[in-house]
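All protein chains but one are shown at their positions in the complex.
Order of writing sets the labels: A and B. Residues in every chain begin at 1.
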Amino acid sequence: MRSFCLTSVIRILLWSVIWLPIISSAAEDVPLSEETEACILCHESINSGIIHDWKNSRHAQITPAAALQKPALERRISNEAIPPELASTAVGCYECHSLNTADHADSFEHFGYEINIIVSPKDCQTCHLEEATQYANSKKAHAIANLRENPLYHTLVQTTLGVQSYDETGWTHAAASGTTENETCFACHGSEVMVLGMRDVETDFGEITVPHLANWPNQGVGRKNPDGSLGACTSCHPRHSFSIEIARKPYTCSECHLQPDVPAWDVYQESKHGNIFFSQQDQWNWTHVPWRVGQDFQSPTCATCHNSLLTDPSGETVIAERTHDFGARLWVRLFGLIYSHPQPKTGNTTHIRNKDGLPLPTAFDGEIAAEYLLTPEEQTERKNTMKRVCQPCHGPSWTLGHFAQMDSTLAETDQMVYAATQLMQQAWDTGLADPENPFDEHLEKKWVELWLFYANSIRYASAMCGQDYATFKNGWWQLNQNLEYLKTVIQNDSK
Amino acid sequence: MRSFCLTSVIRILLWSVIWLPIISSAAEDVPLSEETEACILCHESINSGIIHDWKNSRHAQITPAAALQKPALERRISNEAIPPELASTAVGCYECHSLNTADHADSFEHFGYEINIIVSPKDCQTCHLEEATQYANSKKAHAIANLRENPLYHTLVQTTLGVQSYDETGWTHAAASGTTENETCFACHGSEVMVLGMRDVETDFGEITVPHLANWPNQGVGRKNPDGSLGACTSCHPRHSFSIEIARKPYTCSECHLQPDVPAWDVYQESKHGNIFFSQQDQWNWTHVPWRVGQDFQSPTCATCHNSLLTDPSGETVIAERTHDFGARLWVRLFGLIYSHPQPKTGNTTHIRNKDGLPLPTAFDGEIAAEYLLTPEEQTERKNTMKRVCQPCHGPSWTLGHFAQMDSTLAETDQMVYAATQLMQQAWDTGLADPENPFDEHLEKKWVELWLFYANSIRYASAMCGQDYATFKNGWWQLNQNLEYLKTVIQNDSK
Partner (left out) sequence: MRSFCLTSVIRILLWSVIWLPIISSAAEDVPLSEETEACILCHESINSGIIHDWKNSRHAQITPAAALQKPALERRISNEAIPPELASTAVGCYECHSLNTADHADSFEHFGYEINIIVSPKDCQTCHLEEATQYANSKKAHAIANLRENPLYHTLVQTTLGVQSYDETGWTHAAASGTTENETCFACHGSEVMVLGMRDVETDFGEITVPHLANWPNQGVGRKNPDGSLGACTSCHPRHSFSIEIARKPYTCSECHLQPDVPAWDVYQESKHGNIFFSQQDQWNWTHVPWRVGQDFQSPTCATCHNSLLTDPSGETVIAERTHDFGARLWVRLFGLIYSHPQPKTGNTTHIRNKDGLPLPTAFDGEIAAEYLLTPEEQTERKNTMKRVCQPCHGPSWTLGHFAQMDSTLAETDQMVYAATQLMQQAWDTGLADPENPFDEHLEKKWVELWLFYANSIRYASAMCGQDYATFKNGWWQLNQNLEYLKTVIQNDSK
């Protein structure tokens, strides 16, 4: 590493002259710590996007001490025991990036300050304790293990992402590369960010030495951070705006929950709920806490039904409690593996085994692995929580009718998947396909598409009212087409 | 049914104390009827979404009598003979839900008031007579019969939605369930809402007795209501905002008119018209009546071309009359059954028979069932109406060129469908497929996709300028791919 040179120091001093007045005026009444002022001094010039994001954020505009003065339902911080040294300044660069450095493999000395590159949920919980705790128990927090440590899903990942090549000896199917995993499955599920050592990088102020991170960048929901914690709050509250508005809008969820396998976003777009959102969102209040149904918005987004703190227009009667365990209001898992089934009891699902010993919540004949899944009573309780969310806008006949339709659709799609699985079993039994890896052959992929894409889509469309989606887009039509194709090939049945 | 209990009464009284001042302030200058005030008293607390939707709506902000004072072109109500008892209060809960109760199988006694659950077009026509009359003659109003009472389409629905199962005796294809029909085809087309009797439901105020509706919820365009009327105004003016803004925005139409079978929305998104809408819609006036081209908006939405009352910027010269018969400006039906053809003369199309006696507007060789369809003169007249809509933004060379391209594309796609149908006929003739049900086998589905998805898509892309859509998205590429596949399988022709 070359030493940090004199020119760089001069550049920094020059920047100070230009930027200092701007910094002061930006944070007007809310005092900044000296350390944060030092951060901004350089980074305002090279990272204007980051600094301005933060300046527009709530973190720059209120101190934790002032935030704690709010009435309970209006509070955005859930830890009442804020460390005194953080209470009375804005939540600036240094306040977050200097937390728990001893735990952080990515901590390093940077111009006299010990800081971490990554701010993890464990750091955020300094103020947002309840949210971090809920999240830690969610399926999202365990998204890496739930995918990677499940042998079946691991095979699916490797089969899908491993590069194939061909020569005179035949076909080779390589293991998936880490870079491709990080860009695809694990971009949503999260990567394990590791510190490989230190390295020198070029900057506008000359060369500096920073931790060399592997599996980075990544904002996946189950990201394993260099302090051992799981999750990335920036998945939904992106980067330095920490925005509740962005998290409440469906574009955030749409980054991962989309067609063809988890088409929540696509169905929402086609739904009446989506229509009203797209047509009138500009007139709504996206930042009020609590979120008042009718007063602040007129149609739900993902966050409304799944995790926001909802009240009536007065802001005083709670309709639904805030939760950052995003499955907490769900009673059934739609995206069927391979059938729909009750939600798992725990966020970590790696221990689930069906009656045949496979790491799946159902057997191939549809029987659920009941001991790992919600009981019918627990399901009913959660369904009732969800029904309360419907109530401000829908009478009881409407809501009852909707959920009855959905129950029927889950049963029907499971039945269709069962029929296709019987066909596939014939192919495996007769040698038309090799059951060792159930995901790698043409016919097997047709079977996978049938449940992973089409049955899933019909279920999502039922749950969220996406009529055309379930019919012709990625639904009954395609499910039947794949089934007929399997029939034609496996049973040699043109009819 | 358990009796309505004392606790409930106390709860209501408590709510009154909290909500009464809010109600009064909300409806400031426009008087509410006593009945509507009574509705709000309870429902504000349990249905805050509904009440606030209505409060923000025009219905809460002007009386019919005042609305009638507007100049003719600015009026949103078309019946000048408003019943005197409705003229001088806001159009509140009771004003709509108490209309024509004698005709409503869903009317019931609710805390001393006789009301209907569903407000139907026949009720809305009390003020919106012209709109209801136009609508009643449209294809939309007859959307249930047009699908269900046409034997061929009925077969398509049953084949697509019926659950299949398999055992040692072979395959069983069940009839489609009502719940699945209501969530898919008939979610757009409409369900027949029936009253099965009364039932008890739990509410925040205790158990109450309400009509038990079958095929509900539903907002399909051809919904058969418990008063016998057809249609749901809420399809496009959702629920209690009755919004003209939402109806004018393309998100509304996109709920049903979308890919792959009717990709109007998808093509719009890719078009120049769509681009300008998405980029600048925030700066437009979405509620002005009449809708002034150039002044209120700079690019058309679905409503602009198909049904809105359009004027020049002065608001005085009419460019196109308002119509709620949504096919009234259309001369040709694009989504081809199986070929494109002149629009039918009437909204109810169940009586159409082609020369072979099939309930289709064309024969399999393309010949149109002329007596049921618009004459060339009627087509020209409608095309000219549409051309006037183009004129404020496009010179005559542009418009003429556009429609000439479209004519050519209709002919070409029909020709491609004819070639594929000849192939399919070979398959039927040779026993490779069974013509009894032309929609249920793998090959037949490939043929259906060819016209229902791909030829349709090319036609929509031509009509609405979605260039890439017609090429690679769901257009010429896919149409050819399916055709080549049929060739390969049916003619055993690798080339």
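The working rule: a residue touches a chain if its C-beta (ideal position, glycine included) is under 8 Å from a C-beta of that chain, and two chains touch if they have at least 3 such contacts.
Predicted model, so just to flag it, every value in this text is computed and none were measured.
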Using the touch definition up top, pick the residue from A:Thr160, A:Thr317, A:Gln425 or A:Gln491 that touches the left-out chain.
A:Thr160
If the hidden chain were put back, which of A:Ala87, A:Ala187, A:Val289 or A:Val318 would touch it?
A:Ala187
Need a quick check: the contact residues on chain B for the chain that isn't drawn.
269-272, 274-276, 278-280, 282, 292-295, 298, 312-314, 317, 391-398, 400-402, 404-405, 408-409, 412, 415-416, 418-419, 422-423, 461-462, 465, 467-468, 470-473, 475-477, 480-481, 483-485, 487-488, 494-495
For chain A, which residues reach the chain that was dropped from this view?
18, 22, 45-53, 56, 117, 159-161, 163-166, 171, 177, 179-180, 182-185, 187-188, 201-203, 210-213, 216-217, 219, 238-239, 241, 243, 245-246, 249, 251-252, 254-256, 258-261, 282, 432-434, 440-443, 445, 449, 452-453
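Throughout what follows, only the chains that are shown with their structure count from here on.
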Chain A to chain B, mean C-alpha position gap in Å, rounds to 34
